[in-house]
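A single protein chain has been omitted; all remaining protein chains appear in their positions.
Letters A, B and C name the chains as they come in the text, with residue numbers starting at 1 for each one.
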Amino acid sequence: MPQFFPRTANSIIRLALLAAVVAIATIAWLGALFVRSPYEMGQQTPRNQPVPFSHQHHVGGLGIDCRYCHTTVEKSSFANIPPTHTCMNCHSEMWAVAPVLKTVRQSYRTGKSIDWLRVHDLPDFVYFNHAIHVHKGIGCETCHGRVDRMPLTWQANSLTMNWCLNCHRHPEDFVRPREHVFDMDYTPPRDQKELGAKLVREYRIQRLTSCSTCHR
Amino acid sequence: MSPNLLYAIALEFDSPSALVKATKSVRERGFTKYEVYSPYPVKQLDEIVPGTDPVPLMVLSAGVLGAVTALVMEYYIAVYEYPINVGGRPLNSWPSFIPITFELTVLFAAIAAFIGMLCLAGLPLLHHPVFNLPEFARASSDRFFLMIEERDPMMEIVEEREWLNKLGALSVSEVESR
Amino acid sequence: MSFEDEQRMSRRPPEPGTSVAVIAPHETFRSVTDQITSVVLTRRTPLFWWATFGAALVGIGFFVVSTCWLFYKGIAVLGNQIPVAWGYPITNFVWWIGIGHAGTLISAILLLLNQSWRNSINRFAEAMTIFAVACAGMFPVFHLGRAWILYWILPYPNTMHVQPQFRSPLVWDVFAVSTYATVSVLFWYLGMIPDLASLRDRSKSKLAYGFYGVLCLGWRGASRHWRWHESASLLLAGLATPLVLSVHTVVSFDFTIAILPGWHSTIFPPYFVAGAIYSGFAMVLILAIPLRAVYGLQNLVTERHLNNCAKLMLATGLILAYTYLFEPFNAWYSGDPYEMAVVNNRAFGPEAWTFWTTILCNVIIPQSLWFRWVRVNPKPLFFVSCVVLYGMWMERFMLIITSLSRDFLPSSWANFVASFWDNALLLGSIGVFVLFFMLFVRFLPMISIFEVRELLPHSSPTGGSEK
Partner (left out) sequence: MKSQSQSGFVPIEQLIAAPRPRHWQTVEQYEALARGGSEEYCEAEDTPLDEVSRRRFLQLAAASFAFAGITGCTRQPPESILPYVTEPENVVPGRPKYYATAIPVGPMAQGVIVESHLGRPTKVEGNPAHPASLGASSVHSQASVLDLYDPDRATVITSLGQQRSWEEFRLALTNLLGPVQTRGGGGLHILTGSVASPTLGAQLQAVLKSLPNAKWHQYDAAGPHGARGGANLAFGRPVNTMYRFDQASVILSLDADFLVTGEPSTRYAHDFAARRVRGNRLDMNRLYVVESTMTATGGKADQRLPLQYSEVEQFTRTLGETVGVPNVTAASNARYSEWLGAVAKDLAAHRGSSIVIPGAHQSPAVHALAHAINAQLGNIGNTVVYTDPLEQEPTDEVASIGELAQALRENQVELLLILGANPAYDAPADLGFPEILSRAKTSVLVSLHSNETAEWMTWQIPESHPLESWGDARAYDGTVSIVQPLIETLYESRSPIEILDAVLNPPGRSGYDIVRAYWQGKSGRNDFEAWWRKSVCNGVIENSALPLITPALATNWAAKLPNVPQQQGIEIVFRPDPYMYDGRFANNTWLQELPQPMTKLTWDNAVYLSSATAKRLGIAAQHRVELSLRGRTVEGSVWILPGQPDDTVSVHLGWGRTRSGRAGNGAGFNAYRLRTSDAMWTAPDLQIRLVGGTFPLATTQLVQSMEGRALMISDTVDRYRSDPDFVKKMTKDPPDGLSLYPKWNYTGHAWGMSIDLTKCVNCNACVVACQAENNIPVVGKDQVLNRRAMHWIRIDTYYEGDIANPRGMYQPVPCMQCEDAPCELVCPVQATNHSVDGLNDMVYNRCVGTRFCSNNCPYKVRRFNFTLYEDWVTESIKLQRNPDVTVRSRGVMEKCTYCVQRIREAEIYAQVDDKGLPDGTIQTACQQACPTQAIIFGDINQPDSHVRKLKEEKLDYELLGELNTRPRTTYLAELRNPHAETEQA
C-alpha cells in the first residue's frame, strides 16, 4: 500500500503526542489548584444556620466580647457554643417576639438544642486546643478572620496543615499581646517582627511541629 | 512527469555489498543529497554516509540533570520542608539518599536516549515521499535502496542521471514527492 | 528445517563467536522476515494459543475476584499477621521482579558483551521482563493497609508539608521499580520500531497497515536513523545494565536494612541478583521451549540458545548454592545468637520444609544441567526450569517467613499460615502475566527481525557476520 498515510497524518500524530503531554500536565495542575481552592476548603462560604445569627451585629455593632458566649475559650480545648439560655438573657427582653428568633424561643421552651451548623471543622484525628492558643497570644481574628464583619459566619482560612504549620514555625509573625487577643480590629504594629520575637520569649512560645502535638 | 513533482531517484539493490559499492561511487562522484535505506544497520555505511551522532551527549547531560534533581529534592524535603527526627538519624542522612539519586540518573538518561533518537530522526513521520515507491515496501525485508534526491545540484546534469543507471541496481525508479 | 538437520546441528560442537550455530544455514533475509511476521499477520492462530489464552482468562478470574475481596475486606483475608506482617504479597513481588531480570540481562548485558546469539531471544525476553515487572508492581499495592493513599509514597507538593521518608527502602523500591519499568519499556519499544515497520510493509489489511504504521512511527530504515537507533540502543543497554543490578539490590535492601536476624546481611544484594537471573532464565526457557515448538522457530531459537540459557542457569544456580552455604557460616562467624538461631530455625524449625524445598529445587535438581543432554533437550530442560522457578518462589517465601516468625522475643513467635486468597492472588498474577504474553505473541514480532537479519552470513558486505 504505497503512501497509506496522507501528508496531514504527520502533523496529526505529532499534535496528538503533544496534546497528551499537555493534557496530563494540565489535569495535574488543575487538581493541585482544586485541592487548595477556597471552595474545596469550604472557605468564604457563609453557612446557613437555623437562626441567622450575625456576628457583625453582635460583635461589630453591639461590641459584645467573644467570651460572653464562647465561655470556655480560655479554659478548654472547646470554645463552647452558647446555650440557648445565653441568647434569652437579652432576647427575653428585646426582640422578644421577633419571628426571626422563633427557633431560639422554641428551643428555650421545649429544651431542645438549636442545631447549629459547624463552620470551623477539623478532622477527628486533629486535636486543636483553644485555651493554649489564646493563652499564648494568638488572636481569635488570626484564625477566624474579621468575624465582626460577618453577617453569617464563614470559614476565613483554609485550615490546611500547611496553614497550621506556617504559624507553628513562625509564631513571631502572628503572636499579639494577650490583652489584644479578643480585639477584632487589632492591626499588627510595623515592628511586628521585634514585638513578635519579644512576645515569643515572654510567653515562652515553643515552635511545636511534632506530630503528636496535634495527632494522638 | 514534471521534475518539481520528483522527490528522488531510487536505486534498488538486493545485497548490502552492492549497496555499499554503489553508495561509495555515488559519493566519490560528488553527490551530496542522497540517503540510503536498509532493512538492518549496515556497518560500512556509517563511514560513507555523512552525519554525526549527538545521542551520547544528550544522555550524559540528562543523567547529570537527574542526579542533581534527586539530590536537591531529597535534601530539601528532609532538611527544609519538614525537618523531623526519624529514628534518631540526622536530617541529612545522605548515605540513604544515594539509591534514589542513582535511579533518577538512569531514568532521565534513558528517557533522553529514547526521545533524543526520535527527535534526531524526525520521527514520528508517517507520510514520506519514499513510501510513494511501491517497491520500497521491501526495504524493511530484503531490499536495499539508494535514493539521490532531486534537490541535489548534480541532479540537474542529465549525464549524471544517466550515470546512475549504470550502477548495477536491480531497478532505477523515480520517486514522486506527493 | 528437517529433523536430521537438527540432529546434525545439535551434534556439531558449538563455535563461540560465530553465528553459524545460532541460525540455520539456509535462512535468508526474506525467509526470516516471513517466518516471524507471518506469525502475526498471515498464519492462523494455533490451538495452543487459544488454549493458553483461555487458561490465562481463568487466572484473570481468580485475580479479579481475589483483589475485589481483598480491597473490600482488607488485609485480614490474607495470612499476614503479627509477627509475620509480610507474607505472600511481598514474596510474589520479589519473585516477579526477579523473573524480569533475565530479560534485561539478555537484551542489555549480552548486547554489551557482543553475544550475538541473544538476538533471536531478546525480544520476547524483554516482553517477559515488562509483564513480570507489571505483575510485581501490583503486589506492594495489594499488601498496603490503605492502598487508596498509595500516592503518599511519592514526593509531590501537598497541603500537608509531609513527604516521603527517603531513609526507607520502600521508597527506594518505588523509584527503582518504576525506573526499571520505564527503561524496560523504552528499550523494548525502541528495538521494536524497525520490526513494526516490517510488519507494516507486509500487512495486507488497511487496519493492520494503519496500526503498525502508526506504531512504527513511520520508520524508513535510513542509514542515519539506523546509526542513532543503534547508539541509543547501546546507551540504553549501558544504562539498563547497572539498573538491573541496582533494582534487585534495592529489593534486597527491603530486607537487609531491617535489623531482623536472617535479613540483616551484606550478602543479600549479590545473592538476590543471582537468584533473580536464575529464575529469569528459567522463565525464558519455560516460554521459549513451547513457542519454538508451536511456531516452528527451531531454526531461529536453536538448541544453542537453550544450551546457553541452561549454562547461565547453572552458573547463577551455583552462585546461589554458594550463598546458601555461606549463610550458616556468616551466622556462626558473626557469633550473633539471634542469627544462629534463625539459621538453625530455617533448617530445623517448624517451617523447615520451605528451606529444604528450596535446596531441592534450587541446588540439587539443577545439577542435572551439568549434562549436555538435559541442556539441549527441550522436555527435561523445561522440567528443570519449572522446578527452579518454583524453588525461587519458595526461597523468597522461606527468607521472609522464617525470619519474621521467630525473631528476638520468643513471646511473639508464631508461624505463618497462608489463606486461600493468598494463593488465589498468586495464581491470578500468573494469569495476568500469561494473558499479556499471549497478546504480545499474537500481535507483535516475538523475535527481533532486524537483529536476526544481522546474524545471517550475507548480512555484511564482506560476507560472514562480523559479530
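As a convention for this text, contacts are C-beta pairs under 8 Å (C-beta built on N, C-alpha and C of every residue); 3 or more make two chains touch, one makes a residue touch a chain.
Since the structure is predicted, the reported quantities are computational estimates derived from the model, not experimental observations.
Q: Name every displayed chain that the left-out chain is in contact with.
A: A, B, C
Q: Give the residue, chosen from C:Phe211, C:Trp413 or C:Phe443, that touches the chain omitted from the document.
A: C:Trp413
Q: Using the document's definition of touch, tell me which of C:Pro25, C:Pro46 or C:Gly74 contacts the absent chain.
A: For the chain that is not drawn, the touching residue is C:Gly74.
Q: Tell me, which residues in subunit B touch the chain that this view leaves out?
A: Residues 82, 84-90, 93, 95 of subunit B touch the chain absent from view.
Q: Can you list where subunit C touches the absent chain?
A: 73-77, 79-86, 140, 143-150, 152-153, 158-160, 162-165, 167-171, 174, 254, 257-260, 337, 341, 404, 407-414
Q: For subunit A, enumerate the residues touching the unshown chain of the complex.
A: Touch set of subunit A with respect to the missing chain: 31, 34-36, 40, 42, 71-72, 74-78, 80-85, 107-108, 110-118, 121, 123-125, 127, 129, 131-132, 135-136, 160, 204, 206, 208, 210-213, 215-216.
Criterion: only the chains that are shown with their structure count from here on.
Q: Starting from the Cα centroid of subunit A, hunt down the chain whose centroid lies farthest away.
A: It is B.
Q: Using the average of all C-alpha atoms in each chain as its centre, how far is it in Å between subunit B and subunit C?
A: The mean C-alpha positions of subunit B and subunit C differ by 30 Å.
Q: Could you give the separation in Å between the centres of subunit A and subunit C, each centre being the mean of its C-alpha atoms?
A: 54
Q: Where in subunit A do residues touch two or more other chains at once?
A: 1, 4-5, 10, 13, 165
Q: Can you list the residues of subunit B that touch 2 or more other chains?
A: Correct list: 82, 124-127, 136-137.
Q: Any idea which subunit B residues touch subunit C in the complex?
A: It comes out as residues 15-17, 19-21, 35-46, 49, 51, 53, 55-56, 59, 73-74, 77-78, 81-82, 86-87, 89, 93, 96-97, 99-100, 102-104, 106-107, 109-111, 113-114, 116-118, 120-121, 123-128, 130, 136-142.
Q: Per the contact definition, I'd like the list of subunit A residues that touch subunit B in the complex.
A: So the residues of subunit A in touch with subunit B come to 1-10, 13-14, 17, 165, 209, 211.
Q: Under the definition above, what is the set of subunit C residues touching subunit B in their complex?
A: 28-30, 33, 155, 161-167, 171-172, 175-176, 178-179, 182-183, 186-187, 189-190, 193-194, 197-198, 200-202, 213-214, 217-232, 235-236, 239-240, 242-243, 246, 250, 253, 450-451, 453-454, 458-463, 466
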